[in-house]
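First comes the structure, then the notes that go with it.
Note that this complex is displayed minus one protein chain, with the remaining chains in position.
For chain A:
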Amino acid sequence: MNIVQLLVDAASLGSQYALVALGIGLVFGVMRMINFAHGDLIMIGAYALVVPTAADLAAPLIGAWPFPLLIAGILCVVTLVALATERFAFRALRKRGADGSTLLISSFAVSYLIQSLVLFIHTGRPKSVSIFGALTQQVTIHGVRVGLVDIVTIIVTILLLLGLSLYLRRSRAGIEIRAAAEDFTMARMLGVRADRAIALAFGLSGILAAAVSLLYVAKTGVLDFRMGVPLAIAGFVGTVIGGMGSLPGAVLGGFSLGAASMLLQALLPAELRPARDAFVYGLVIVVLLFRPQGLFVTGNAGERI
(Lines give C-alpha, C1' and ligand atoms only; values in the text may rest on other atoms or scores of the structure.)
Protein backbone atom coordinates (compact mmCIF):
# COMPACT_ATOMS: atom_id res chain seq x y z
CA MET A 1 0.00 0.00 0.00
CA ASN A 2 1.26 3.39 -0.96
CA ILE A 3 2.22 5.71 1.87
CA VAL A 4 0.05 8.54 0.54
CA GLN A 5 -2.94 6.21 0.30
CA LEU A 6 -2.32 5.12 3.85
CA LEU A 7 -2.10 8.70 5.11
CA VAL A 8 -5.32 9.63 3.30
CA ASP A 9 -7.09 6.65 4.84
CA ALA A 10 -5.77 7.55 8.28
CA ALA A 11 -6.79 11.18 7.92
CA SER A 12 -10.23 10.13 6.69
CA LEU A 13 -11.02 7.93 9.69
CA GLY A 14 -9.35 10.50 11.94
CA SER A 15 -11.63 13.20 10.54
CA GLN A 16 -14.71 11.10 11.14
CA TYR A 17 -13.72 10.43 14.75
CA ALA A 18 -12.78 14.08 15.23
CA LEU A 19 -16.31 15.13 14.24
CA VAL A 20 -17.82 12.59 16.63
CA ALA A 21 -15.51 13.62 19.47
CA LEU A 22 -16.28 17.30 18.90
CA GLY A 23 -20.02 16.60 19.00
CA ILE A 24 -19.61 14.78 22.31
CA GLY A 25 -17.18 17.42 23.58
CA LEU A 26 -19.57 20.30 22.86
CA VAL A 27 -22.31 18.75 24.96
CA PHE A 28 -19.89 17.67 27.67
CA GLY A 29 -18.63 21.22 27.87
CA VAL A 30 -21.96 22.73 28.82
CA MET A 31 -23.45 19.81 30.74
CA ARG A 32 -20.54 17.76 32.10
CA MET A 33 -22.32 14.76 30.65
CA ILE A 34 -21.00 12.19 28.17
CA ASN A 35 -23.85 11.80 25.73
CA PHE A 36 -23.62 8.17 24.68
CA ALA A 37 -26.72 8.66 22.56
CA HIS A 38 -24.59 10.78 20.23
CA GLY A 39 -23.70 7.67 18.26
CA ASP A 40 -27.38 6.88 17.87
CA LEU A 41 -28.02 10.34 16.47
CA ILE A 42 -25.57 9.38 13.75
CA MET A 43 -27.46 6.12 13.26
CA ILE A 44 -30.81 7.95 13.04
CA GLY A 45 -29.37 10.21 10.36
CA ALA A 46 -28.25 7.23 8.35
CA TYR A 47 -31.60 5.43 8.62
CA ALA A 48 -33.49 8.59 7.69
CA LEU A 49 -32.06 8.14 4.21
CA VAL A 50 -34.30 5.13 3.57
CA VAL A 51 -37.98 4.30 3.81
CA PRO A 52 -38.87 2.97 7.27
CA THR A 53 -39.86 -0.61 6.63
CA ALA A 54 -39.08 -4.10 7.81
CA ALA A 55 -38.33 -5.16 4.25
CA ASP A 56 -34.77 -6.20 3.50
CA LEU A 57 -34.43 -3.99 0.52
CA ALA A 58 -34.03 -0.37 1.56
CA ALA A 59 -35.72 2.02 -0.86
CA PRO A 60 -34.36 5.56 -0.52
CA LEU A 61 -36.54 8.17 1.18
CA ILE A 62 -34.66 11.37 1.96
CA GLY A 63 -31.87 9.59 0.09
CA ALA A 64 -33.82 10.06 -3.14
CA TRP A 65 -34.06 13.81 -2.80
CA PRO A 66 -31.84 16.13 -4.83
CA PHE A 67 -28.44 16.48 -3.21
CA PRO A 68 -28.77 19.87 -1.46
CA LEU A 69 -32.21 18.94 -0.14
CA LEU A 70 -30.89 15.57 0.99
CA ILE A 71 -28.18 17.21 3.07
CA ALA A 72 -30.59 19.76 4.51
CA GLY A 73 -33.12 17.01 5.25
CA ILE A 74 -30.66 14.83 7.18
CA LEU A 75 -29.32 17.88 9.03
CA CYS A 76 -32.86 18.78 10.10
CA VAL A 77 -33.82 15.28 11.20
CA VAL A 78 -30.71 14.72 13.31
CA THR A 79 -30.67 18.20 14.81
CA LEU A 80 -34.33 17.93 15.76
CA VAL A 81 -33.78 14.54 17.39
CA ALA A 82 -30.75 15.96 19.24
CA LEU A 83 -32.82 18.90 20.49
CA ALA A 84 -35.65 16.58 21.45
CA THR A 85 -33.36 14.38 23.55
CA GLU A 86 -32.12 17.47 25.34
CA ARG A 87 -35.59 18.82 25.92
CA PHE A 88 -37.29 15.62 27.03
CA ALA A 89 -34.57 13.39 28.45
CA PHE A 90 -32.04 15.72 30.03
CA ARG A 91 -33.55 19.10 30.84
CA ALA A 92 -35.99 17.88 33.46
CA LEU A 93 -33.25 15.89 35.20
CA ARG A 94 -30.92 18.85 35.13
CA LYS A 95 -33.56 21.12 36.66
CA ARG A 96 -33.89 18.69 39.53
CA GLY A 97 -30.18 18.97 40.15
CA ALA A 98 -29.20 15.55 38.76
CA ASP A 99 -25.44 14.98 38.76
CA GLY A 100 -23.28 13.82 35.88
CA SER A 101 -23.69 10.13 36.57
CA THR A 102 -27.49 10.33 36.59
CA LEU A 103 -27.37 12.16 33.27
CA LEU A 104 -24.98 9.56 31.92
CA ILE A 105 -27.44 6.78 32.77
CA SER A 106 -30.15 8.80 31.11
CA SER A 107 -28.05 9.06 27.97
CA PHE A 108 -27.69 5.27 27.93
CA ALA A 109 -31.47 5.01 28.23
CA VAL A 110 -31.90 7.38 25.28
CA SER A 111 -29.35 5.40 23.33
CA TYR A 112 -31.14 2.07 23.89
CA LEU A 113 -34.51 3.66 23.25
CA ILE A 114 -33.40 4.94 19.85
CA GLN A 115 -31.75 1.63 18.99
CA SER A 116 -34.82 -0.35 20.01
CA LEU A 117 -37.11 1.88 17.96
CA VAL A 118 -34.97 1.44 14.89
CA LEU A 119 -34.72 -2.29 15.55
CA PHE A 120 -38.51 -2.43 15.79
CA ILE A 121 -39.10 -0.49 12.57
CA HIS A 122 -36.24 -1.64 10.39
CA THR A 123 -35.43 -5.05 11.98
CA GLY A 124 -31.93 -5.92 13.11
CA ARG A 125 -30.66 -7.05 9.70
CA PRO A 126 -28.10 -4.68 8.23
CA LYS A 127 -29.35 -2.95 5.10
CA SER A 128 -27.28 -1.75 2.24
CA VAL A 129 -27.76 1.65 0.65
CA SER A 130 -26.01 2.90 -2.43
CA ILE A 131 -26.99 6.50 -2.43
CA PHE A 132 -23.64 8.08 -2.89
CA GLY A 133 -22.47 5.78 -5.67
CA ALA A 134 -20.49 8.55 -7.27
CA LEU A 135 -18.33 8.87 -4.15
CA THR A 136 -17.23 5.26 -4.00
CA GLN A 137 -14.92 5.55 -6.98
CA GLN A 138 -11.19 5.95 -6.76
CA VAL A 139 -9.47 9.02 -8.08
CA THR A 140 -5.90 9.25 -9.24
CA ILE A 141 -3.87 12.18 -7.99
CA HIS A 142 -0.28 12.33 -9.20
CA GLY A 143 -0.36 8.64 -9.94
CA VAL A 144 -1.72 7.67 -6.50
CA ARG A 145 -5.17 6.12 -6.33
CA VAL A 146 -7.20 7.27 -3.36
CA GLY A 147 -10.86 6.93 -2.45
CA LEU A 148 -12.90 9.97 -3.44
CA VAL A 149 -15.04 9.53 -0.34
CA ASP A 150 -11.94 9.82 1.86
CA ILE A 151 -10.93 13.07 0.21
CA VAL A 152 -14.49 14.37 0.60
CA THR A 153 -14.53 13.33 4.25
CA ILE A 154 -11.34 15.24 4.96
CA ILE A 155 -12.50 18.35 3.11
CA VAL A 156 -15.95 18.35 4.70
CA THR A 157 -14.37 17.96 8.14
CA ILE A 158 -11.98 20.84 7.58
CA LEU A 159 -14.84 23.06 6.37
CA LEU A 160 -17.05 22.11 9.31
CA LEU A 161 -14.26 22.76 11.81
CA LEU A 162 -13.45 26.12 10.25
CA GLY A 163 -17.11 27.10 10.17
CA LEU A 164 -17.72 26.01 13.73
CA SER A 165 -14.62 27.67 15.07
CA LEU A 166 -15.57 30.91 13.31
CA TYR A 167 -19.07 30.63 14.77
CA LEU A 168 -17.80 29.96 18.27
CA ARG A 169 -15.34 32.83 18.03
CA ARG A 170 -17.51 35.48 16.42
CA SER A 171 -21.11 34.90 17.39
CA ARG A 172 -22.78 35.88 20.59
CA ALA A 173 -23.90 32.33 21.29
CA GLY A 174 -20.45 31.01 20.48
CA ILE A 175 -18.68 33.00 23.14
CA GLU A 176 -21.32 31.90 25.64
CA ILE A 177 -20.79 28.25 24.77
CA ARG A 178 -17.02 28.58 25.03
CA ALA A 179 -17.32 30.24 28.42
CA ALA A 180 -19.86 27.66 29.58
CA ALA A 181 -17.57 24.87 28.39
CA GLU A 182 -14.80 26.17 30.58
CA ASP A 183 -16.76 27.03 33.71
CA PHE A 184 -20.48 26.48 33.46
CA THR A 185 -21.35 27.74 36.93
CA MET A 186 -19.42 30.95 36.44
CA ALA A 187 -20.98 31.51 33.03
CA ARG A 188 -24.42 31.26 34.60
CA MET A 189 -23.44 33.72 37.30
CA LEU A 190 -22.56 36.18 34.57
CA GLY A 191 -25.98 35.95 33.04
CA VAL A 192 -25.47 33.25 30.38
CA ARG A 193 -28.82 31.53 30.00
CA ALA A 194 -28.14 27.88 30.75
CA ASP A 195 -31.06 26.40 28.80
CA ARG A 196 -30.18 28.29 25.67
CA ALA A 197 -26.46 27.48 25.77
CA ILE A 198 -27.20 23.80 26.35
CA ALA A 199 -29.86 23.56 23.64
CA LEU A 200 -27.48 25.25 21.24
CA ALA A 201 -24.67 22.84 22.09
CA PHE A 202 -27.06 19.95 21.40
CA GLY A 203 -28.11 21.54 18.13
CA LEU A 204 -24.51 21.94 17.01
CA SER A 205 -23.70 18.39 18.06
CA GLY A 206 -26.70 17.31 15.96
CA ILE A 207 -25.29 19.05 12.90
CA LEU A 208 -21.95 17.32 13.41
CA ALA A 209 -23.69 13.97 13.91
CA ALA A 210 -25.65 14.45 10.68
CA ALA A 211 -22.43 15.12 8.79
CA VAL A 212 -20.96 11.90 10.17
CA SER A 213 -24.16 10.00 9.17
CA LEU A 214 -23.72 11.04 5.57
CA LEU A 215 -19.97 10.50 5.45
CA TYR A 216 -20.29 7.11 7.12
CA VAL A 217 -22.97 5.86 4.76
CA ALA A 218 -21.05 7.20 1.79
CA LYS A 219 -18.02 5.24 2.93
CA THR A 220 -19.59 1.95 4.02
CA GLY A 221 -22.97 1.83 2.28
CA VAL A 222 -24.36 -0.15 5.23
CA LEU A 223 -27.04 0.62 7.82
CA ASP A 224 -26.98 -1.20 11.13
CA PHE A 225 -28.93 -0.22 14.22
CA ARG A 226 -25.79 -0.64 16.34
CA MET A 227 -23.53 1.34 14.03
CA GLY A 228 -23.47 4.33 16.40
CA VAL A 229 -22.08 2.47 19.39
CA PRO A 230 -18.45 2.05 18.30
CA LEU A 231 -18.53 5.62 16.97
CA ALA A 232 -19.75 6.99 20.29
CA ILE A 233 -17.07 5.05 22.14
CA ALA A 234 -14.39 6.30 19.76
CA GLY A 235 -15.66 9.85 20.17
CA PHE A 236 -15.73 9.53 23.93
CA VAL A 237 -12.20 8.16 24.06
CA GLY A 238 -11.15 10.94 21.71
CA THR A 239 -12.46 13.62 24.07
CA VAL A 240 -10.73 11.93 27.00
CA ILE A 241 -7.30 11.67 25.41
CA GLY A 242 -7.68 15.17 24.02
CA GLY A 243 -8.55 16.55 27.44
CA MET A 244 -12.10 16.79 28.76
CA GLY A 245 -13.62 20.23 28.37
CA SER A 246 -11.29 21.37 25.60
CA LEU A 247 -12.90 21.56 22.16
CA PRO A 248 -9.65 21.67 20.16
CA GLY A 249 -8.50 18.81 22.38
CA ALA A 250 -11.57 16.77 21.40
CA VAL A 251 -10.88 17.32 17.72
CA LEU A 252 -7.21 16.40 18.01
CA GLY A 253 -7.95 13.48 20.33
CA GLY A 254 -10.56 12.05 17.97
CA PHE A 255 -8.32 12.57 14.99
CA SER A 256 -5.35 10.88 16.68
CA LEU A 257 -7.49 7.91 17.65
CA GLY A 258 -8.86 7.41 14.14
CA ALA A 259 -5.51 7.92 12.48
CA ALA A 260 -3.78 5.55 14.92
CA SER A 261 -6.39 2.83 14.28
CA MET A 262 -5.94 3.10 10.56
CA LEU A 263 -2.15 3.15 10.75
CA LEU A 264 -2.08 0.12 13.06
CA GLN A 265 -4.50 -1.67 10.73
CA ALA A 266 -2.02 -1.23 7.90
CA LEU A 267 1.24 -1.64 9.75
CA LEU A 268 0.52 -4.51 12.13
CA PRO A 269 1.54 -7.98 10.93
CA ALA A 270 -1.43 -9.68 9.27
CA GLU A 271 -1.95 -12.21 12.07
CA LEU A 272 -2.25 -9.43 14.67
CA ARG A 273 -4.70 -7.27 12.73
CA PRO A 274 -7.85 -8.79 14.23
CA ALA A 275 -6.53 -7.58 17.61
CA ARG A 276 -6.03 -4.05 16.31
CA ASP A 277 -8.41 -2.46 18.81
CA ALA A 278 -6.51 -4.08 21.67
CA PHE A 279 -3.42 -2.22 20.47
CA VAL A 280 -5.32 1.03 19.94
CA TYR A 281 -6.87 1.06 23.38
CA GLY A 282 -3.64 -0.21 24.94
CA LEU A 283 -2.03 2.91 23.50
CA VAL A 284 -4.86 5.00 24.93
CA ILE A 285 -4.11 3.62 28.40
CA VAL A 286 -0.42 4.40 28.00
CA VAL A 287 -1.26 7.94 26.91
CA LEU A 288 -3.52 8.46 29.91
CA LEU A 289 -0.92 7.05 32.30
CA PHE A 290 1.50 9.75 31.21
CA ARG A 291 -0.99 12.55 30.49
CA PRO A 292 -4.03 11.92 32.69
CA GLN A 293 -5.30 15.44 31.97
CA GLY A 294 -5.26 14.68 28.25
CA LEU A 295 -2.79 15.15 25.42
CA PHE A 296 -3.72 18.63 24.36
CA VAL A 297 -4.49 20.43 27.59
CA THR A 298 -1.80 22.80 28.75
CA GLY A 299 -0.49 22.50 32.28
CA ASN A 300 -2.07 25.54 33.90
CA ALA A 301 -5.60 25.07 32.61
CA GLY A 302 -6.41 23.08 35.73
CA GLU A 303 -8.79 24.19 38.42
CA ARG A 304 -7.60 26.94 40.69
CA ILE A 305 -9.75 27.90 43.62
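By definition in this document, a residue touches a chain if its C-beta (ideal position, glycine included) is under 8 Å from a C-beta of that chain, and two chains touch if they have at least 3 such contacts; residues count from 1.
Here, contacts and distances are computed from a predicted model.
> What name does the UniProt record list for the absent chain among "Diaminopimelate decarboxylase", "PH adaptation potassium efflux system protein C", "Amino acid/amide ABC transporter ATP-binding protein 1 (HAAT family)" or "Tat pathway signal protein"?
"Amino acid/amide ABC transporter ATP-binding protein 1 (HAAT family)"
> Could you tell which one of A:R32, A:R87, A:R188 or A:R276 touches the chain left off the display?
Considering the complete complex, A:R188 is the one touching the chain left out.
> Name, in rising order, the residues on chain A that touch the hidden chain in the full complex.
170-172, 175-176, 178-179, 182-183, 186-194, 246, 300-301, 304-305
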